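Yeah, one chain of the complex is gone here, protein chain that is, but the others are all in their spots.
What follows is chain A.
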């Protein structure tokens, strides 16, 4: 009866930003990103990618409440780049990585069954 609509899980409501950025006031070079309608899929992925960055001192993610579809990522850098730059870099790296995975999968699939592939 008062159940929320099922699509609320993945549709960002009007007036809410997909990504919100807030600087941490107590810790230098730190910030929190609030991502609406994202879960562990992107949370863990971005966190691990940030860990591969030399200039990132800390990165972690949390989902504050299981019924609220938002995810927080906290990033602290060493000062040579801003948290935004770090997140931007991590996402771009991920895209390159996924492109390569895609390419190699197509190559391998074509090797396996050269006639049947339709992508």
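Simple rule for what comes next: contacts are C-beta pairs under 8 Å (C-beta built on N, C-alpha and C of every residue); 3 or more make two chains touch, one makes a residue touch a chain; residues count from 1.
Going forward, contacts and distances are computed from a predicted model.
**Student:** Using the UniProt record as the reference, specify the protein name of the hidden chain from among "Large ribosomal subunit protein bL17m", "Plastid-encoded RNA polymerase subunit alpha", "Postreplication repair E3 ubiquitin-protein ligase RAD18" or "Queuine tRNA-ribosyltransferase accessory subunit 2".
**Tutor:** From the listed options "Large ribosomal subunit protein bL17m", "Plastid-encoded RNA polymerase subunit alpha", "Postreplication repair E3 ubiquitin-protein ligase RAD18" or "Queuine tRNA-ribosyltransferase accessory subunit 2", the omitted chain resolves to "Plastid-encoded RNA polymerase subunit alpha".
**Student:** Quick one: say which of A:9, A:23 or A:62 touches the chain that got left out.
**Tutor:** A:9
**Student:** Of the residues in chain A, which ones touch the absent chain?
**Tutor:** Residues 5-7, 9-10, 17-19, 21, 33, 35, 38-42, 44-49, 51-54, 56, 84, 87-88, 91-102, 104-106, 108-109, 112-113, 117-119 of chain A touch the chain absent from view.
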